[in-house]
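Each remark here refers to the structure printed beneath this line.
Omission of a single protein chain aside, the complex is shown with its protein chains in their original locations.
Chains here go by letter, A, B and C, matching the order in which they are written, and residues are numbered from 1 within each.
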Amino acid sequence: MDYILDVQSIHTFIGQYHILQGVDVQVPRGSITALLGRNGAGKTTTLKSILGLTPPREGKVTFDGRELNGMRSFDIAALGIGFVPEHRAIFRDLSVEENLKIAERRKGDLDRKREMIFSLFPDLKRLIGLPGTSLSGGQQQMLAIARALVPDNRLLLIDEPSEGLAPVIIEHMMDAIRQLSKESTVVLVEQNFLVASQLAETYVIIEEGRSVTSGKMSDLKQDKATIHRYLGAA
Amino acid sequence: MESETILEAVNLRKQFGALVAVEDVSLKVRKNSLHAIIGPNGAGKTTFFNLLSGNIEPTSGQVIFKGRDITHQPVHRTIHFGIGRSFQITNIFPNLTVFENIRLAAQALGADNFKFWQPASAFKKYESRTWEVIEKVGLKDRALTPAKTLPHGDQRKLELGMILAPDPEVLLLDEPTAGMASEQVPELIALIQEIQKAGNKTVMLVEHNMNVVMSVSDAITVMHQGKVLAEGTPAEITANKEVQTAYLGGLYELNV
Amino acid sequence: MNSLAAIFRQNRASLLTLLGLVLLPFIAGMFEGASPAAVWVNAAGTSKFIQGLAIEIFILALYALSFDLIFGITGLLSFGHSMFFSVGAYLTGILLKSFGLNLWQTIGVVFLAAIAQAVLFGIVLPRVKGITFALVTLGMASVFHILVMSRELGDYTGADVGLQGVIVPDFISPANERLRFYFVALAVMVLAYLLYQRFVASPTGRVCVAIRENEGRARMLGYNTFSFKFAALLLSSITAAFAGTLHCLYQPIVSPNTASMGFTVTALLIVLLGGVGTLNGALVGALVYRLLDFGLRRYIGESASFINGAIYVAFVLFIPYGIVGTWMLKSFEIKKGWERLVGMVKK
Partner (left out) sequence: MTQFLRKNLILILTLAAFLAVFIAAGQGMERKDFVITLLRGLSVGSLTFLVASGFSLIFGLLDVLNLAHGTLFMIGAYLGWTVYVRPDTFVDVLTPLALLIGGFTLSALWTKLSALLPASARTNKIFPWALLLVAALLAFTVITRYPISSWDTENFSQAPGSYSLMLDQGAPLAPPAVSFDKINPALALLGLLLASSLGAFGLSLFGQQTQSPKLTVKEFIPFGLLALIGFGAFAANDALTAFLTGLSNNWLFLIALLVATLSGIGLGALMESTLIRPLYSRPIYQLMLTLGMSAIGIEVVRAIWGRPEFVMPKPDIFSGSGQGCPATTLAAWWDKNCSIVLLFEGRVRVYNEIFIPLVGILVLIAVWILLQRTRLGMVIRAGVQDREMVEALGINVRRVFTLVFALGVGLAALGGILAAPSMGLSNAMGESLLLNALIALAIGGLTSYPGAALGSLLVGLLQQFMIKYGQIGIAIPFTEIIFKPTPPIVPASTVLLMVIILLLMPNGLLGKKE
C-alpha cells in the first residue's frame, strides 16, 4: 500500500516523562486516519512528534519517502504538513485575514485558495476583517482548519476538531473535513468515537503511549469488544 | 432515605469573555455519597470543579458547603473547611520526594507551620499520618523517590494521597484515572470506593469514562455544553436516551 | 555520648572547616613567622590582612545567604536586595555617628528597620508576580539608592561620597581589635548558616520550598502562601541588615554602591557561582567571588570587571549548577534549584 506517512515505533520524552513508548502509524495516501484513545494516551503528542514540535528520541518518521528525524519543525511543516492544534491557537493580535495570510508559504497562496476556503466555510467571508479573538469557538475551529488549507499541504494533522462544539457545528465541520480530504490526506485525533467513525477510513488506537491496534474503521465498528476495551464509551 | 446535603451549587455561572463555560448549574451533593459528573470533553466539568474549590471565581451564583456560603473564599481556605481537590493534570511538587509531598499536605492544617526553629522531622504526628496515607495509596516502596520520577499511574496515586492526607470531608477528584493504564483503573477506583465507604467521606468525581463510574456512583450528573443535561442514579442515567446521544458526541441521529 | 559522636561523624567536613576557620588567623601568622601570641594582640602583618579579607567574605556570605533564602529556596526574584543590606549599613552608621546611640541600641533599631522594610516588600508581594515583582523591588531599591545619593540628606549619608567617620566602639574596632571582629563575624555567619539550615528543614522552610516548586499546588493544600513568602522575606531582611551593620562597622566608608542595583547583582552572581538553592553555595560563592575579585584587581587592575564579566558568562554557559551544585550533581536534590529556574520568569 502507498503510505504518505509512516511512523515507526517512536519514543518521545517530554522532560522526564516517557510519553510515547512505541507508536506506529501508517497513513494511506488520500485517506482519513483517526488516532483514537483515552485522554492522555498520547495522541496529541504523536501529532507533535510527527511535526517535530516534540521530537521523538527513538524511532523513525517518514513523510512521502523522506525521513523527518532530526529536521527542524518548520522545515518539516514546509514540506507540506498542516497542523490544526487542539485549542486552535488562533492568533489574538491578528485579524482573521492575517491569521490566514500568515500561513502562506509562497506569495499569493491565500489568493489562490480564497474561493475554496470560502466555499468550505462561508462564515469566514463575513468575518474576514475582524480580530481573531472575536470569533466563537466554532468559528475559531473553522479558521484553524482554513489556515491549514492556505498552503498546498499534502497532509493535515487535525487535533480534536469536535471538542467543545455544538452538534450542528460538528456536522458542518465533518462535511468540511470530508471535502478537504479529497485534496489531501488527513490524520485526525478524535475523542468522540461517533465523529471519528463516520469520518475515518482507517484507525490507530493509542493506549498508554503505545499503539495497540489499527485497521479499517469498518471493521472496528463491528468490534464492540475492542471499542469497549480501549475507548470505554459506546 | 434522603440524607443531608453537604455541598451545593446554586446557579453557578462562569463566563470567559463571550464563552459561557458553566451556565447556571445547580447541584446538590448528599453527604457520604459518591457523586460523579460525566460529560464529553469541553462540557465544563473541570471549570465547574474549579468553581467549587475556589480556584476561580464564578461570574454569578453561590457555592454552599454545610450551609455556609464559601463562594468567595480564597482557594487556600477551602481545604480548611474540609474540601480536598485533585487535578486532572498531575499537580505535584516534582522535585520533592513522595514522602515530602504528602507530608506537606498532612502538615497544612496543623498549627505548626510557623515553628521554624524545629526541623520538620520533629513533628511526629504528621510523619505518622504521612506514612499512614502512603501505605493506603500503596506507595510505600516509593516513599523516598522524587515525585517526578514516578510512573504516571503512581503519580495519580500520589495526587490522591495528597488530598487524603489532611482528611477532608469532601473529596473533589478530577479525572483521577486520566492517562492510567486500563488495567490499573479498577484498582484505583476500588481504592477510591474504599476510602469513601470506610472513611464516611463524600466523593465527587469528574470522569470521562462512563463505564468506570456506572458501577461505583450513588448519583450521576451529566453535563453538556456547560449545562446539566440529566441527573440521577446510574440506572436512570443509563436508561436516558438523551444522555446516550449527548455523551456520544451530541449528534442527534447517527447510525453506527 | 554516642549521639554526640554521631553528630561529629555526620558533620565532619563542616566541623573541620569551622576548626580551620578558627585557626586561620594563627596559621596565616605562622607563614610569616608571627607567633600566635603576636596574632592574639593584633600585630600588623599577613595574618591581620587575611583576617580582614576573611571578614569581608563572611559579610558577603551572610548577604548572599539572605538572598539565596528568598531566591533559591522560596523562588522570589527580587532586584531590590541591595536595599536590605544597605539599610542596615547606613542606619548603623547614621545612628552611631549622628544620633550618638550605642551599639546595642543601634542594633535594636536596625532590627526594627529590617522588619519595616520586609513589610514594605510584603505589601506589594500579593499584587505582583514574577518579573513584575522583580521590577517593583528594583524600583523601591532605586528610590532608596537615590535618597542615599541625594545632596539633601548628604549631612547624614555623605551623598555620593559615602558615609564616613563612623566611630566604632573600641572593643570591636576593626583596626585594633581585628581578631575579635574576625571571631564575631565568623560567629554571626556560622549562627546564621545554622539558623538557615534549621529554617529550611523546618515546617515553615519546607512550605517555602513547596512554594518554589509549585505555588498553586501549595495554595490548594491550604497554605496561605503569602505568609510563608513573607516569613522568608523577613528572615532574609534581618540577616541582610545585620550583614550591613557588620559592613558598616568594618569598612571605613559605606559606599552608596552598596545600595545600587549592582550590589543586588553581586548577590545573584555569588549565589549563581555557588549554586542556586544550596545554602553552602552562598558561602562558597562568596569566598570564590571575593578572592577572584581581589586577585583580578590586584594582578590585572582596571580591567578586572571585564574578566569578572567573562567568568560569569562562562559560568552561565558551562557551569549552570554552580560550584556546590556541580559538586553534588550526582545527588538528585541539587537539580531542583535548576529545574525550578526553568520557566521562572514566565510565572
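One rule holds in what follows: contacts are C-beta pairs under 8 Å (C-beta built on N, C-alpha and C of every residue); 3 or more make two chains touch, one makes a residue touch a chain.
Being a predicted model, the structure only gives us computed values, none of them experimental.
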Which displayed chains the unshown chain touches: A, C
Residue, one of C:M30, C:L103 or C:L135, that touches the chain absent here: C:L135
Candidate in contact with the missing chain, chosen from A:V7, A:L36, A:M71 or A:L155: A:M71
Residue among C:L76, C:V166, C:A232 or C:L272 that touches the chain left out of view: C:L272
Where the missing chain touches subunit C, by residue: 77, 124, 127-129, 131-132, 135-136, 138-140, 142-143, 146-147, 149-152, 261, 265, 268-269, 272, 276, 302-303, 305-306, 308-310, 312-313, 315-317, 320, 341-346
Residues of subunit A in contact with the chain not shown: 51, 53, 70-78, 81, 83, 85, 89, 91-94, 98, 101-105, 147, 151
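As a working rule, only the chains that are shown with their structure count from here on.
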Chain closest to the middle [Cα centroid of all protein chains]: B
Geometric centre distance via CA averages, subunit C-subunit A, whole Å: 54
Whole-Å gap between the CA centroids of subunit A and subunit B: 31
Centre-of-Cα separation between subunit C and subunit B, whole angstrom: 44
Sites on subunit C touched by subunit B in the complex: 198-199, 201-207, 209-210, 213-214, 216-225, 227-228, 231, 235, 332-333, 335-336, 339-340
Residues of subunit B defined as touching subunit C within the complex: 53, 55, 74-80, 85, 91-96, 100, 103-105, 107-109, 112-121, 123, 126, 146, 162, 166
Contact footprint of subunit B on subunit A as seen in their complex: 15-17, 38-41, 133-134, 136-137, 160, 162-167, 170-171, 191-195, 197-198, 207-208, 221, 228-230, 232-234
